[in-house]
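One chain of protein is taken out of this complex; the other chains stay put.
Up next is chain A:
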Amino acid sequence: MAAIHMENLTKTYDGKITALNGLSLDIPQGGIFGFLGPNGAGKTTTVKLLTGLLKPTKGTCTVFDMSPMERPCDVHRICGVMTETARMYGQMTGRQNLQFFAQAAGMDRQEGDQRADELLKSLDLWDARDRKLSEYSTGMAQRLSLARSLVHRPRVLFLDEPTSGLDPESAQTVNAMILSLARNAGVTVFLCTHQLRYAQDLCDAYGILERGNLLAAGDLPTLCKSIGCRITAEFRLAQGQAPKGFQKAGEWWRTEVRSDEEMPGLVRKLIDSGHDLYEARLVRPTLEDVYFQYTQRREVEQ
């Protein structure tokens, strides 16, 4: 059973603006799914549809086989949501905020207090627990928001730009927590971001969204394969040497290869043909390369 299932999911605002256009996607349980796209691509709309805050214009979606439209409370019971627009109470302290959301999730006072303290400690907010949220820095408020989304121990976590505005140390704490939840607790993480390098470090699979359309979905090797992004073998040779069939990129000569296995043969060929080889490396396509290939192809098609 897929943790998240979307079929032809469409959302139109006022019948004019199409925020999401026929999105069909299955996300398996466990792991971190990166939902990539620029601002306005429809990522937040997708999260709002999956959590029942918006009604789809067309199509269906389920979270662990439960429709957010028909059973919003049950979906909220197993989902934690952290978005930029879902804020917490400024006049309450960090601890009071978590205690309130724990009680709103049905925990009794004692259990809620314990859970709040546990999260405050694990997200480095313990020292600021009795400060009002309005006095928190952006990074602290962001971490508290993550703590709030985890307060009821969700099975699915929807995160919208969880590290935007965070300093490197805070971002590291947040990332460590997300990884630990996915790897150790089996939580399915649906991570919306436009930071591609960040997504590559964290995610197992990706979906590329642009203007409400899903361009591609899958893990990095699958995405590379379907768009034709290949590994390149690069060589630094003695000055003035120009091997045949290679392209020059700065002081490197490069060529595309199908797999790692081609590398020893290429090295041998260059040496045998009398080239002085100083350095050799395999460069794999990054998520950024793949992402821009897809968006460029889309532009060409349009």
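The rule is short, and it goes like this: a contact is a pair of C-beta atoms (placed from the backbone, for glycine too) under 8 Å apart; a residue touches a chain by one contact, two chains touch by 3 or more; residues count from 1.
One rule holds in what follows: contacts and distances are computed from a predicted model.
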Identity of the absent chain, which is to be given by its UniProt protein name, from "sn-glycerol-3-phosphate transport system permease protein UgpE", "ABC-2 family transporter protein", "Protocatechuate 4,5-dioxygenase subunit alpha" or "Heme/copper-type cytochrome/quinol oxidase subunit 3": "ABC-2 family transporter protein"
Hidden partner chain, touching residue among A:I27, A:L54 or A:L237: A:L54
Of A:N21, A:T62, A:T83 or A:Q293, the one touching the omitted chain in the full complex: A:T83
Touch with the omitted chain, as defined above, among A:A104, A:A176 or A:I271: A:A104
Residue touching the undisplayed chain, where the options are A:H5, A:R115 or A:H152: A:H152
For chain A, the residues touching the chain missing from this view: 48, 51-55, 72-74, 76-77, 79, 81, 83, 85-92, 100-101, 103-106, 108, 148, 152
